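Provided herewith is a single structure, encoded as structure tokens, for subsequent inquiry.
A single protein chain has been omitted; all remaining protein chains appear in their positions.
Take a look at subunit A:
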Amino acid sequence: MMIDNVIHAAVVMTTPVLLAALGGLINRVGGLVNIGLDSMMLAGALFGLIVASMTGSWPVALLAAAAAGGVVGLAMSLAVTRLQANEIIVGLGFLVAVAGLVRFFLSSAYGSSGTLSLPDVARLPRIDIPFVADVPILGAILSGHDPLTWAAWAMVPITVWFLARTRLGLRLRAVGAAPQAARALGLNPLALRDLSTVYAGVMSGLAGAYLSIGVVGIFNEGITAGRGFIALAAFYFGRNRPWATATCALLFGFFDAFQIRMQGRGIPAELVQTLPYVMVIVVLTAVAVAGRRARARRP
């Protein structure tokens, strides 16, 4: 059924954005706006694929991707927190530098330009739920998805709980909102900020691996297609609230899935592929305008 296919694809395309957005959300709560999420996704996608091919094990591949993203995150965080570099400039620098390094690595290690296809790549398994799988729509929503998708959605309430109820969550919020005050109380704002950026890197690395070993099974230097920026839009628009952020990620996933269905129907593919990005801008603008109107009406 077509509608089931679109729903299934929407869930799939939401996962990478959701993972990166939840990481970026924690990072922003901790006081760093991470515009380099996309570079961490790219690193995770590449190392995830290589390790999946080497070991034949998807959990090990995910660990490798998380580590790759985390290392990029740590490097970026140290540049911002210890060298007092501007977070926007450093983020841009990492986007360009990681893309360049990836291309260099592909050509020098594999002699390939832009695309890497490896043998015996362990793909993420699908979890089929008996009976539910046969129910229309519900089956497409719940069944046939991989563990990382389930983990990503489980992280939404966990993130809510973590920020509101745990010591680390409270400290992270304090450090992001009032670093001076937190320091005066004996907290270490820079270390907490580094920790949150490493977490953002880990989550983005997983998001990247999801694209390479979950969705397509090969690596391409354009594999992230700017999803790190969509993630940025998601947590910005969700104002650091995990459920609102997830909704925004889902919105993108839906249009991404729709776009895939629209391909090959006479409209140029390049144009169709811009649809999810354009729609995210349109919807976010519309919601923001509606919100402003509602506020203006309130007495």
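Everything below uses one rule, namely that a residue touches a chain if its C-beta (ideal position, glycine included) is under 8 Å from a C-beta of that chain, and two chains touch if they have at least 3 such contacts; residues count from 1.
Assume contacts and distances are computed from a predicted model.
Engineer: Would you mind picking the UniProt name of the chain not drawn here, from "Peptide/nickel transport system permease protein", "Heptaprenyl diphosphate synthase component 1", "Peptidoglycan-associated lipoprotein" or "ABC transporter ATP-binding protein"?
Structural biologist: Answer from the UniProt record of the missing subunit chain: "ABC transporter ATP-binding protein".
Engineer: Which listed residue (A:V6, A:M54, A:A85 or A:A178) would be found touching the missing chain in the intact complex?
Structural biologist: Selected residue, touching the omitted chain: A:A178.
Engineer: Out of A:P119, A:G186 or A:G266, point to the residue that touches the absent chain in the complete complex.
Structural biologist: Considering the complete complex, A:G186 is the one touching the chain left out.
Engineer: Suppose we count only contacts with the excluded chain; which residues of subunit A make the list?
Structural biologist: Considering the whole complex, subunit A reaches the absent chain at 165-168, 170-171, 173-174, 177-178, 180-187, 295-296, 298-299.
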